[in-house]
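Every protein chain but one is kept in place in this view of the complex.
After this line comes chain A, so read on.
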């Protein structure tokens, strides 16, 4: 694309003061990529293992229930809910609402608090159940 190098470009990340809306925008891409590759590959592995038989499923099951497996599962729980809450926020922004500075900041922050809270709730409940 032909571009006159003398004309100014719009300022990028480095020039703005950081705010939650910028963090959430970056997190939306990062968590989406993590879900797409991490979540996608594990979902395929899980299904193919189940369709292949008990031996293949056992290999998956042992990996999934190792400490590293739980770490990945907790991580994917957070990336899913962060992407989901941020996605719901995008649906609202699509209608043209929620761009006022204060409102925008509030709901950007809410997606982070929401995703952390739901992740904590789910895995807290899983842990509590395992204690019985």
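Everything below uses one rule, namely that contacts are C-beta pairs under 8 Å (C-beta built on N, C-alpha and C of every residue); 3 or more make two chains touch, one makes a residue touch a chain; residues count from 1.
Throughout what follows, contacts and distances are computed from a predicted model.
Enquirer: Given the options "Succinate dehydrogenase hydrophobic membrane anchor subunit", "ABC transporter substrate-binding protein", "Putative aldouronate transport system permease protein" or "histidine kinase", which would UniProt use as the protein name of the unshown chain?
Expert: The record names the chain that does not appear here as "Succinate dehydrogenase hydrophobic membrane anchor subunit".
Enquirer: Touching the absent chain in the whole complex: find that residue among A:22, A:47 or A:92.
Expert: A:47
Enquirer: Touching the hidden chain in the complete assembly: which of A:36, A:71, A:92 or A:116 does that?
Expert: From the options A:36, A:71, A:92 or A:116, the contact with the absent chain belongs to A:36.
Enquirer: List every residue of chain A that touches the chain not included in the displayed model.
Expert: Touching the missing chain: residues 1-3, 29, 32-33, 35-36, 40-41, 43-44, 47-48, 50-54, 57-58, 61, 64, 77, 80, 84, 87-88, 90-91, 94, 122, 125-126.
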